[in-house]
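Only one protein chain is missing from this complex, and each of the others stays in its spot.
Each chain gets a letter, A, B, C and D, in the order it is written, and its residues are counted from 1.
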Amino acid sequence: MNSEFTKTKEVSIRSLIDENQRGNSLRRKTERLIPIGLMLLASLSILTTLGIIWTLLSETVEFFKRVPFLDFFTGTILKPLSQNPEFGVLPLLMGTVTSSLIAMVVAAPIGLMAAIYLSEYASLKVRKVVKPLLELLAGVPTIVYGFFAFTFVTPILRELIPSLQATNILSPGIVMGVMIIPMIASLSEDAMSSVPNAMREGAYGLGSTKLEVTRRVVIPAALSGIISSFVLGISRAIGETMIVTIASGSTKNFTFDITQSMQTMTAYIVEVTGGDAATGSTVYYSLYAVAMTLFVFTLIMNLLARSVSKKFREEY
Amino acid sequence: MTVLKERIKENSFSVVRNENWTKPIYETNGLNLWYGTSHALKNIELSINEREVTAIIGPSGCGKSTFLKTLNRMVETAADVTISGNVTFKGNNILGKSMPVEILRSKVGMVFQKPNPFPKSIFENVAYGPKVHGIRNKAMLEMIVEESLKKAALWDEVKDRLHKSAYSLSGGQQQRLCIARCLAIDPEVILMDEPTSALDPVSTHKIEELIRSIKNDVTIAIVTHNMQQAARISDRTAFFLNGEIIEHNQTSTIFNNPADPLTDDYVNGRFG
Amino acid sequence: MTVLKERIKENSFSVVRNENWTKPIYETNGLNLWYGTSHALKNIELSINEREVTAIIGPSGCGKSTFLKTLNRMVETAADVTISGNVTFKGNNILGKSMPVEILRSKVGMVFQKPNPFPKSIFENVAYGPKVHGIRNKAMLEMIVEESLKKAALWDEVKDRLHKSAYSLSGGQQQRLCIARCLAIDPEVILMDEPTSALDPVSTHKIEELIRSIKNDVTIAIVTHNMQQAARISDRTAFFLNGEIIEHNQTSTIFNNPADPLTDDYVNGRFG
Amino acid sequence: MHMQTEQIRLRHMKTRLLLNQISKFIFMLSAFFGLFFLAVLLVRVVTEGIGSINFGFLTGKLSTQPERAGIMGAILGTFWLMLVVAPVTMFVGVGTAIYLEMYAKKGKLVSFIQTNISNLAGVPSIVYGILGLTVFVRTLNLGNIVLAGGLTMSLLILPIVIVASQEAIRAIPFHLSEASYGVGATKWQTIQRIILPAALPGILTGAILSLSRAIGETAPLVVIGIPALLIPFPGSIMDRFTVLPMQIYYWTLDASLVSEYANLAAATIIVLLVTLFILNATAIIVRNKFQRVF
Partner (left out) sequence: GTESDDTKKDDSAASKTPENNTAAAQETETEDLEGSVVIDGSGTVYPLMARLAEEYMINEQEGVSVEVSRAGTSAGFKKFLVENGTDFNDASRQIKDEEAAEADKLGIEVKELKVALDGLTFVINKDNDWANEMTPEQLVSIFLADGNVEKWSDINPEWPDEKINAMGPNENHGTYEFFYEKILDKQDMNSNVNLQQEYSTLVNLVAEDKNGIAFFGFGYYVNNQEKLQAVGVDFGNGPVEPALDTIAEDGAYADFTRPVFTYLNVNHAKEKPQVRDYAIYVMNNINKFAGETGFAPIPETEVQEVISFLEGLK
C-alpha cells in the first residue's frame, strides 16, 4: 500500500465516521427509549410483590372480619373444617417454629463447620469437588426429601426412639436441616472468603494456627455474614412445604413434643387448597390469613438477614 | 549471579572474607517455586544477613513478593504451590517437616503493602500475637503492647486511645501498628513487602526512620519498587527479573556499578 | 504552579513565546472533581498541546487517572461523580451538553494500564470502533484493520492469525492491539494510562517506539509512574499530588530544575 | 522478656497444633456429612425405583395399574412448562438485570428494586402458588393449564434469574466496557456487542440452574391444583398438564392404596434427578467451556 493511498483513506475514515455520527441523532434518540423499556421489565418485580400483597391482604381482611384478630393469634386450637370451627394459628406457628428450630440445630453447626472447612482448610482440588456436590444436594427437589424423610428417615428414627409417631415433626425437621446445610455452608463460605486475605496473612504472619486464624480473625470478621446465613436458613425452613406436608401429617397439635405430628403453616395451606374449601367460606379465607402470616414471617427474616449482612459489608 | 554462587560456596565452608559480611540468617539453595504450572521462582540462590537490611527490587510480577513469602512459608497459603530446593533459617531447612510453620512465623514477622490491621482495637491488634502464643497475663500483655508501640514510634500518638478501633488510624499509623504487631512477638526477622508504597511522604519517612531504628535488633528484608528507597535504607540489594536473581550485592554496587546490564537498565528506569 | 498560571494567562492572550509551544488542543480551567464527597481533582489548570506528548506523573492516588479520564469524560461512568470547571477540546467545552460523549470519544482514544482487548478475534478487536461508528463495508474494514495494526507495529506478528482470539497474544502484543484499536478510528488524541507498567522491558521499549512514531499524527497524554519513561518520551510533564497540579513544565525542566521542592522530592524518589 | 515468651511459646505449641488437627478433622466430617446423606438418599431411591424403569414406563400414559403406568404425560408436562418458563424468565430477567446494572442510577429506586428482588427470592414458593391460583387460575380464569403454571413458576424463579444475570453482568470487568466507550460506542452498543456476549455463559448458567429449580418445585403446583391424573398428553401451553414432582407427590401419598406406587414414585424420582443432573451438568459445562478469559 503506498502512502498516497493511505493518506486519502485515512481522511475518508475520519470523514466517514463524522458523517455517520451526524446521521446518528435518530439512533441516539431511540437509545433513550431503551432504558425506559428495560425499566418497565424491572418494575415487573415490584408488580409481583404488589400482587402478592394485594392477593393476600384483600382476603385476609375478609378473614379478620369473621375471626377476631386476637383469637387468631392467641388461639391454641385449630379446627377449620369442623362443625364448630376454631381458628387459632398457634398450633401452626408451633409446628413451623419447631420444625425450623430442629432444622437449624442440624444445619447451623454442620453448615458452618463445612463452610470453615471449605473456606479455610480444603485444598483447591477438594473444594472443586465438594462444592458442586453440595450444590447438587441443594438442587435435590424438596419432594424427594419429603419422600426420603417419610419412607426412610422416620423408620430409622423409630428404631432409636420407639415412641416416635409414623408422622412426626422430628424427621422432616432433620431432613430439612440437611437440605439447608448447603445454603448455610455456601453463604457462610462467601462471608468468610470475603474477609480480605490480608487479614488472614496478618494473623498467619504472627504464627497463628489455622484454627486460631479462623476463630479469632475470620469468624469475627465474617460474623454478620454468618448470622445472616443462619437467618436466611431459618427463613427457608419456615417456607419449606413438601417435606413437612409429606412427613409430618396434618395434626394440628399445640405441643412441644417433637415425636408427634404437627402441622406447619405451609402444610396447612396445602391441606386447605387440596381439599374442597369453597370460595367464600371461612376456611377459604383462613388460607390467606395463614399465608399472610407466613409471608410476613419470612419477610421479616429476609429483611433481618439483609440488614445484618449489610452491616458486615460496611466493615471493610 | 556468579559472584553470589561463589560466595555461597565460600560460606558453606564458613569462610567469611568480606569485611561487611555478617552471619547469614537465611540461605536459599536452588529454590524453585511454581504456582500451578507457572514457574514463579527460578533457582534462587540468596542469603540474607543477620541485622542487615536487604532490599529486593525488580519490576512488577518478577517474584519479589513470592520470594519474601517463601521465607516464612506464607506462600503456601496460596492454592497449588510447588516448592523445591532448600531454604534454611538459622541452619534449619524450613521447607522440611521438622519445623511447624507456626513456630517459624512467630520468629519471622511480616508487614504487607497495604496496612492490614485486624478489625479490633489498637491494643488487641498488638496483643494478638502474644495471646495466640499463650500469654494470658494482663500486666505482661500491657507491657508488651506499650513496648512494641514505642519501638514502632506510635505510642505517643495512640496511648490515649488504645481501645479504639485500629481502623480509626491513618494509613501510615496503621502501617506502624502492623509493625508494632510484629514486634510484639519479638521476631528475629521482619519481612516487609512494599511497606510504604501506599503511604504519603511523611509516613514513608517515618517508616524509613523506624526501619533504621530497629535494624540493630532485627534482620529486615524489604521489597520496594522505589529504587531510591532501596538505596537509602538497605545494606544489600537483590535484583529480581522474571523469577530469577539477576544480581545481588551491596546496595551501593547495585546502584552505582552493577555487573549486569539488565540491572543497570532497571535501576535507571529503562523498563519496569 | 505560579509558573503554570502565568503561562496560562499568557496563553489566554494567545501569546506564544516559547519556541516549543504548539497549539493547545485541550485546556482545563478551574477543573474540580469529586467522587461522592471526596475531592479528587482540585482546581486543575492545564493545557495539552497538539502533537506533543504530555506526561502526567505523581504518586498513587493523586488523581492522574481521574484527570486523564476527565479528558474523554470516561470518568463519568463511575457512580456519583461531580465535576465543575471547564475542559475545552479544540475550543469546545466538552463538559457541556453541546457535544455527545460518543463523538468526543471517537476523537479521543484511550489505552489503559492493563491491556483490555475484547474477548473477540484480533480482527474484530480492531474493527470494533469503525463498526460501531457505522462502517460496514468489509473491504474497508479490512483495510482499516491492516493499516491500524501496521501503525501499531503489530501487523507482522499477527497477520497470519487475525481471526484467533486476542487473548492468545502476549501482554505486550495485547497492549499494542489496544493501541491499534484506538488508531482504527483515527483519533486526534490518545490518552494512555500507564500503558507499559504491566509489561516486560522489550514490550515497553516497543510501545515507547510506537509512541514516538505516532506522535507526529496524534496528540498523546500519558500517565506513568516511571519517571525515566516520562523523561524519555514526553515533551512536557505535569506533576500531580493529592489532586492538585504542583508543577507543569517542559519535561527537562521538571526533571532537572523543578520549581517546587515537592517535585524535586518526588522525581528523586524521596516518596511515592 | 525474650526468654520468657520463647518458653511460653514452645509450651503452647503442641496443644495448639493438636487442637488445630482435631478441629480440622471435625470440620472435614461436617463438610462430608451432607455428601454422605446425599449418597444414602441416592442409593435408597435407586434401589427402590430402578426396577420399575423401562421403556413402557418412560413412554406410557398414566394408569391406575402400576404395571401399566407411564410418566410420558409428566415428562411432556415438564417440557411444556419449561417452554413457558425459560423464555419468560430470560426476557424479563435479563432485561431487569441490564436495567439495574447498566442504566439505573444507583439510588433509592434501585436499592428499593434490589431489596424487593432479594425479598422476592425469599418468599416461600407456596405463596407464589397462592398468587398463581388467585391471579392466573381464578382471576384470569386460565384454569389448570401449562400457561398458568408456567407463569407462576416464572414469577417464582425470576428473582434467581435476575440476580444470576446481574452477577454475570457485574463479573464482566469494567475495563471491557471502558474500552468500548473509549472508541465512542454508545451504551446500548456496548451492552449488545461486548457485555451480553461476554456475560452470556454466566447468564445461561444461572438460567439453567433456576430452570432446574422450577422443574423440581412442587408446592406452588399443588396449590394451583395441578392434578396428576388421567389426562391426555399436553400438546400446547393451553392444555392441562402434570409434572414429574406432582407425580411423585401423588404416588407417594397413594402408596397406601397400591403399594407398588412407592416404587413408581422412586422411579419417577430417578427420572427427575437424572433430568436435573443433566441440566446441572450442562450448566457446569457451559460455565467451564466459556470460562472467563478476561
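Criterion: a contact is a pair of C-beta atoms (placed from the backbone, for glycine too) under 8 Å apart; a residue touches a chain by one contact, two chains touch by 3 or more.
Quick caveat, the model's predicted, so the values are computed rather than measured.
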| item | value |
| --- | --- |
| Among A:48, A:214 or A:250, residue touching the chain not depicted | A:250 |
| Touch criterion as defined above, residue of D:17, D:83 or D:231 at the omitted chain | D:231 |
| Residues from chain D at the interface with the omitted partner, ascending | 63-65, 68, 225, 227, 229-232, 240, 252-259 |
| Interface with the undisplayed chain - residues on chain A | 77, 79-84, 158, 165-167, 249-251, 261, 271, 274-278 |
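Everything that follows uses one rule, which is that only the chains that are shown with their structure count from here on.
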| item | value |
| --- | --- |
| Between chain D and chain B, distance of the C-alpha-averaged centres to the nearest whole Å | 49 |
| Chain B, residues touching no fewer than two other chains | 102-103, 106, 132-133, 185 |
| Multi-chain contact sites of chain D, meaning residues that touch two or more partners | 9, 16-17, 186 |
| Chain A-touching residues of chain C, taken from the complex the two chains share | 100, 102-103, 106, 130, 133-135, 143-144, 146-147, 184-186 |
| Chain B residues within the chain A interface of the complex | 72, 74, 77, 79-80, 101-110, 112, 114, 116-120, 128-129, 132-133, 178, 181-182, 185 |
| Residues of chain C that touch chain B when the two form their complex | 59-61, 196-198, 200-201, 204-205, 226-229, 231, 265, 268-272 |
